[in-house]
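Only a portion of the chains appears, each positioned as in the full assembly.
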Amino acid sequence: TTTDPTPVEKQQLRIATTTSLDDTKLLNHLSSIFEEQHNAEVLIISAGTGKALEYGQRGDVDVLMVHDRAREDTFLADGYGINRRVFAYNFFILVGPESDPAGIKGMKPEEAFTTIREKGMADKNIVFVSRGDASGTHSKEQAIWKGAGFDYAKDIQGSGDWYIEAGTGMGATLTMANEKEAYTLSDIGTYLAYKGDLDLVTLVDEGDILLNVYCAMQINPEKYPDINSELAKDWVNFMISDETQKEIASFGVDKYGQPLFYAAQNDWAEIGVTEAEVSVPIA
Amino acid sequence: MYEIVEGIAEAARLIITLDPGVMSIAARSIIVSFTATVAATLISIPLGAAINFGTFRGRTSLINLIQTLYSLPTVIVGLLIFLLISRVGPFGFMRLLFTPTAMIIAQTVLVLPIMTGLTISALSGVDTVIRDTLHSLGATRLQFLANVMKEARFAILTAVAVGFGRAISEVGAAILVGGNIMASSFSGSTRTLTTAISLETSMGNIPQSIALGTILLAIALGVNLVITRMQHR
Amino acid sequence: MIECIDVAKRFGTTAVLAGLTARIEAGEIFAIIGPSGSGKSTLLRLIDLLDTPTEGAIRVGGTDVHREPEQSLAVRRKMGMVFQKPAVFNTTVYENVAIGLRFRGEGKVAIREKVEDVLRMVGLAGYEERRARTLSGGEMQRVALARAMVIEPEVLLLDEPTANLDPVSVALIEDLIFRLNRDRGTTIVFSTHDMYQGQRLAHRVGVLMKGMFAQVGTPREVFTLPASREVARFVGVENVVDGVVAAGENGTSVIDAGGIRIRAHSPFGAGEAVSLCIRSEEIRIAVTSGDTPGRNILPGTVTSVVPRGPFSRVTVDCGVALSSILSWKAADSLGIGEGSRVVVSFSPESVHVVRRG
């Protein structure tokens, strides 16, 4: 047996992440590797995107992992976050009942949305369930509406019984869509996790606008000098390391028969980020 | 900490301007929790009386069970009701899921144990001589119960206050069977103050959450003033 | 009206009533007296269906009340009860008294009239709006009485109804009970620890001891001819002397009581163990043994003189201790005090002899 003569207190790294990412268990998988490598303890706090950003803004965590480009930019611009790195991506999907009452299968996302809205106004059996919780997924949905030429607040919200805001997490929203035989926008990970209990099928899964990009960033140590910035840096770098990127690319294959994420490292051009953001470690 | 002040100021603003969105949410909270409390009262009082005055085998175990159910998490209540009324559940045909009715049912089930338990405790606190006096004056079963309750009104109304408090403040069951829906119609929506607070919190809107919480407490205060008035009659 | 047949009541292992049998007639006033803890309250509660006997049966108006539960309410509504420690409902005096009438669905006007009537009768007119919880002990007891009386029951069960009352209120309540019985024919069963109250009010008195009625009879019978040593002691016969019959003939016996010999009328033969019961007021005390043919005469020494109401109780040691009751004036004029030598006398007829054991 070996005895450690100087037992050092394990350092703790606090990460705030959005629920949909945490629910895939990807982070659990990766953090155990990281803990081993760095003799650290990783504490993962999963919350809605807004709350996760709030935790970051108040300096209650060291690292933030979200998927909402616009709000990330604001967060960085306000000086709360630094050193964003993109580590993975996948696509949102538009799911709905197999019967597809609006007949949107195979359409472009914007077209499908427009169709659901139009038919939904006339036919009470056509319903769209929105996350309605200012999450990354909800932001994406709003972006699609905008892309289709609608003013979200005016033309969509409260425009009729066809549009329902669930105001809950992805899982609950999927359950609700399933109960109501409605359409909804989902991230692929949660959909796959719920698939067994659902009658919903994927109807639209192609289109640039469905791109879902995940990043990790450090909380700015200039704002909160006593946060664990060294370990935070290590984590971000760990996420874009080659080994981790391999792990990400293969994660979930054993369980779902398909990967839940694509590694960002080599696809930076397709997903519209700089090379530095996917491969250059933080100094 | 400024969020608290900001939240309370926001609450005042929402109340003064009668913000329609917030008003409809508050109204729904009141309707749902009030109905659930009334339903639970109507069940728990006869039930509590039957248990308290009854002499049957397993009485102590039953009381134990009831006390244990004080710990029933709201999410579990929500789940059980969800399983019963979801499309594939035994009552799925009634299409209750994601309606205010479902929330009422869930909250009723949720507060039943505690209201029944506190009713038993209240009734058992009534002096035996009072009970004997009522019997000796020729009270029917109903007259007996009505008068024992009158004597125990303070404690019974405490039970109601506790029940209402638990109903209006819970969120787990409401969100599972209600769904926190914001639809264009009042009756199609299931968003209540607590589910809205949850949502705002998950969105990081702390002042807005606190504003809604303040409104909820204002409602609770109103209800409790009525209850206190009745207690001291 | 009320029959108790072999009634037994046990709490756990303690037997409170043990085979009690009694019959109370309709229209009768029946007093239950007995030592503290003898089961008076228990018996009244059994009659009022507030508890169930362990054995035996109780019939009220022919109904075996504990075996015909569907009759419970009807039987209970025939009876009114005042508890030993009455509790009042946490509301006004008026509501406290009205409640039985409300149970019976009487009209508002009738209720008001009856309640005000009965409150006047118990001396609580004007107390209608007082909160009952703030009443004094005696006031509360009268509210409880009014509450039971106002429903005009056929049977009124009263558990020490005047225990907390001053003599003036006692007189008021006793008069009320008396008139209730006389005018409405209400059957009244009451327990009391005030022997004289039993005597003043009751047609018959039952002495409850060791779980049974040791004696049931008219007040005069119970007070002058107690059935046993214990009853005698309990009904206040101050002088109970144990002895053995030395000789008996023609209904007159000579009893040997610890050395002194006492003549008395008795049916017992020589050798029997008996107790002699002599009421204080039958015993005369004089300074010299005057002209008292036929009386028992015993010289002795005064051991105490204790005031008792307008009287004094004088105790004399004549081998056995005997006490007599004298008015203050008489005691003064005899000039006796502790240590005085006096002569005690009483007639053989005034000695009541009971078998001992």
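Read from first to last, the chains carry the letters A, B and C; within each, the first residue is number 1.
The rule is short, and it goes like this: contacts are C-beta pairs under 8 Å (C-beta built on N, C-alpha and C of every residue); 3 or more make two chains touch, one makes a residue touch a chain.
Here the structure is a predicted model, which means the values were calculated and not measured.
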Original post:
One each is shown, so how many of each labelled chain does the full complex really have?
Top reply: A x1, B x2, C x2
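To be clear about the criterion, only the chains that are shown with their structure count from here on.
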Original post:
Between chain A and chain B, what is the gap in Å from one C-alpha centre to the other?
Top reply: 36
Original post:
Distance-wise, how many Å sit between the C-alpha centres of chain A and chain C, to the nearest whole number?
Top reply: 91
**OP:** Report, in whole Å, the distance between the mean C-alpha point of chain B and the mean C-alpha point of chain C.
**Re:** 57
Subject >> chain B: positions in contact with at least two other chains >> reply: none
Original post:
What residues in chain A touch two or more of the other chains?
Top reply: none
Subject >> Partner chain B, residues of chain C touching it in the complex >> reply: 45, 48-50, 73, 76-77, 79-81, 83, 85-87, 89-91, 99-100, 102-104, 144, 147-148, 151
Subject >> chain B to chain A touching residues, read off their complex >> reply: 86-87, 97-98, 175-176, 179-185, 188, 191, 195-196, 199, 201-206
Subject >> Residues of chain B touching chain C in the complex >> reply: 127, 129-130, 132-133, 135-140, 143, 147, 150-151
